[in-house]
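Following: one structure in structure tokens, then a few remarks.
What you see is the complex with one protein chain gone and the rest in place.
By written order: A and B. Residues from 1 in each chain.
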Amino acid sequence: MASKLTQSNRAGWSFALPGFALISAFIILPFFFAFGLSLTNQRLISPNPTEFVGMENYRDLLGLAVITLEPGRDEAGQVLRDEDGEIEYPRVRTITRSDDFPQYRGMREWFRWQSGEEAQVVIASDVVFMKALTNTLVFVLVVAPAQGGLALCLALLINQRLRGINVFRTIYFMPVVVSIVVVSLLWRFIYDGSDGLLNNMLAGLTFGFFQPVDWLGNPDTALGSIIAMSVWQGVGFHMVIWLSGLQTISPTLYEAAEIEGASKWQTFRYVTWPGLRNTAVLVLIVITMQGFALFAQIDVMTKGGPLDSTQTIVFQAVERGYGRQDISGGSTISVILFLIVLTISFVQRWLTREK
Amino acid sequence: MASITQDNHGLRLGVRYLVLTLIALIFIFPLVFMVISSLKPDLQLLSDTSSLRAFLPVGDISLNNYTAAFERAPVGLFVFNSVFVTGLTVILSLFVCSLAAFSFVFLSWTGRDVVLAIIIATFIIPFETIAIPLLLIVSQLPWIGFEGFEIGWLNSYQVQIIPWIADGLTVFLFVQFFRDLPKDLIEASRVEGASWWQIYRKVVMPLSGPVIATAAILKFLIMYNQYLWPLIVVQQEAYRPVMVGLGYFFQLNPAWGEIMAYLTLITVPVLTFYLVLQRAFIASIASTGVKG
Partner (left out) sequence: MKNAARLLTKTTALAAVLAATTTPALAQTELSLWYHGAGNEVEETLINRIVSDFNASQGDWEVVLEAFPQGSYNDSVVAAALAGNLPDILDVDGPVMPNWAWSGYMQPLTIDEGLIANFLPGTKGMWDGQLYSIGLWDAAVALYARQSTLDDLGLRTPTLDNPWSGDEFMAALEAAQASGDYEYAFDLGMAWTGEWYPYAFSPFLQSFGGDIVDRSTYQTADGALNSDEAIAFGEWWQSLFDNDLVPGTSQDPADRDTGFIEGRYAFAWNGNWAAVGHLAEVDDLVFLPAPDFGNGAVIGAASWQFGVSATSENPDGAAAFIEFAIQDEYLAAFSDGIGLIPSTPSAAAMTDTYQEGGPLNVFFGLSEAQALVRPVTPGYVVAASIFEKALADIANGADVADTLDAAVDEIDRDIERNSGYGH
């Protein structure tokens, strides 16, 4: 490219300035503010002076340790077993609440595994946050491909000349138009455990063999239910992005493919998909970001429960900052989230780089 | 021979429509539920949720919930506030963000890549996590209005608009789209002596129909569904938007029929906006002549 033609500091800066200034003032500055708060003990409401606490908030969130539990033994030295033959271990609280181990004070069991007769227990300073982290990752890992892929299928389906296609295009987009809060409210009726629509429909389809499931009340199904609803709600939006990408592909390429007798799959593989590169990057990144920001559905539908099975990072940030009045803790979570997503987007960029 | 292919064609067309319709059902049923429920009294609404009656306008059907909703809350005011704030923000945002994106894609200037990276990184930051610091900032900002100079932006329209004009995602949307535009076009205009401003206005923006539509929809949805921000910066009913207004209906015993009526009412502006944009969309498809 002829750099002489495009080189222009004055024009460049003045075009970018309004946007950059607004972003600096209303996003970057508050974010640095939040970063500063994460190094203090600032409360949302308090007459007490703010103190600098260094990395304490980060330690409180991310502290992890592994402890080994010896099996309980009777006087003869035999390993104690319960009725099912499982080895009985002392309770974790005998360690975490003991004065002999001040370093584990306040930590809780996250998960454990057994090696030989011993049990290895991973304890965390903040088990809820650890669960929020893993749930959010699961959410993103499932939703990104599912939503992106389904949206592309819909976009291809809808990008054809057919009478009345606009009606369908509008209908597929409708869930996006309705606020996620509203959608979550509606789906609470659908997911209801006793006489919800979903349970009744499934029972009808299986002639009554289906046992009603408490979709949002069961730790095994709650996150999955929210994932399904989120995919449903957001897929229309990404369909529109794919569509706008499809429209940038020159029709002459399709004509050429047709002349060469390419099959539908070949046309997609060699004409459509390469033309969607930038769109694909965009869709992937947008879904990832939206996934990490998962909040409204949780707030309306489960509040993080049951048993923390739907805790997410942003829900925890809000719950802590506002509910628990711990604005420094909430800010710490947002800084951690920022670092995680930044890392992921670097990885994504590297994976989708132009080869 | 000819008739066979025609039959075949008709069948395939039928299958296509069948598939499209089945998918449509999946997407539309909760909204049908919402609209139908808004016509029913509370007790019937709730007992109907367990069966297909939820989707049918049967039983005691009336517009009572709508009348009641207007009595309970100033629905018209809330919708006006939201549409006003949203509309203005969308317009300003499209302008500011596309201008910035233009400079990132078509111009080269010192610091460009760093600024772009920073801007894109900002859309990682969920708003919820910076709301309080932002509140503290806007409560100290000066403003000159009808009543002269004052400090603090609380209880106003501008506090709901200005912080939301520029965002990383909208800039990024434009950047990704502009990258697909043919560069020769811009260079040709440059050679002909057009200024950057003219190129932006006369060459690039006219080609950007699809991305403008996409960015506008996204921004519209974000703005129209604002909840946390207006909640903390607006203490006067006069400036309250629709999602905060939803709280009027959640008394200890929620009036579900009225809630459904309110939800239906506030969905109308968004749907209208989408339909209008979609027309623009179709126009741009027709002009580029893309076919499936």
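Going forward, contacts are C-beta pairs under 8 Å (C-beta built on N, C-alpha and C of every residue); 3 or more make two chains touch, one makes a residue touch a chain.
Note that the structure is predicted; figures quoted are calculated from it, not measured.
Asks: Of B:Arg72, B:Arg112, B:Arg179 or B:Arg201, which one is in contact with the hidden chain?
Replies: B:Arg72
Asks: Out of B:Thr49, B:Ser103, B:Gln176 or B:Asn225, which touches the unshown chain?
Replies: B:Thr49
Asks: For subunit B, which residues lie in contact with the unshown chain of the complex?
Replies: Missing-chain contacts on subunit B: residues 42-43, 46-47, 49, 71-73, 132, 135-136, 139, 143, 145-147, 150, 152-158, 231-233, 235-238, 244-245, 247-254, 256.
Asks: State which residues belonging to subunit A touch the missing partner chain.
Replies: So the residues of subunit A touching the unseen chain are 41, 43-48, 91-93, 97, 106, 108-109, 127, 188-189, 192-194, 196, 214-219, 302-308, 322-326.
Everything that follows uses one rule, which is that only the chains that are shown with their structure count from here on.
Asks: Name, in rising order, each residue of subunit B that touches subunit A in their complex.
Replies: By the definition above, subunit B touches subunit A via 13, 16-17, 19-21, 23-24, 26-28, 30-31, 33-34, 49-51, 54, 96-97, 99-100, 102-104, 106-112, 115, 118-119, 121-126, 128-130, 132-134, 136-137, 162-169, 171-173, 176-177, 179-180, 183, 187, 190-191, 196, 200, 210-211, 213-214, 217-218, 221, 224-225, 227, 243, 246, 259, 263, 266-267, 270-271, 274-275, 278, 282, 284-285, 288-292.
Asks: State the interface residues of subunit A toward subunit B in the complex, per the touch definition above.
Replies: Going through subunit A, the ones touching subunit B are 1-3, 5-9, 11-13, 15-16, 18-23, 25-31, 33-34, 37, 44, 154, 156-157, 159-162, 165-183, 185-187, 189-190, 192, 195-197, 200, 232, 236-237, 240-241, 243-244, 246-249, 251, 254, 278-279, 281-282, 285-286, 289, 292-293, 295, 314, 317-318, 321, 327, 330-331, 333-334, 337-338, 341-342, 345.
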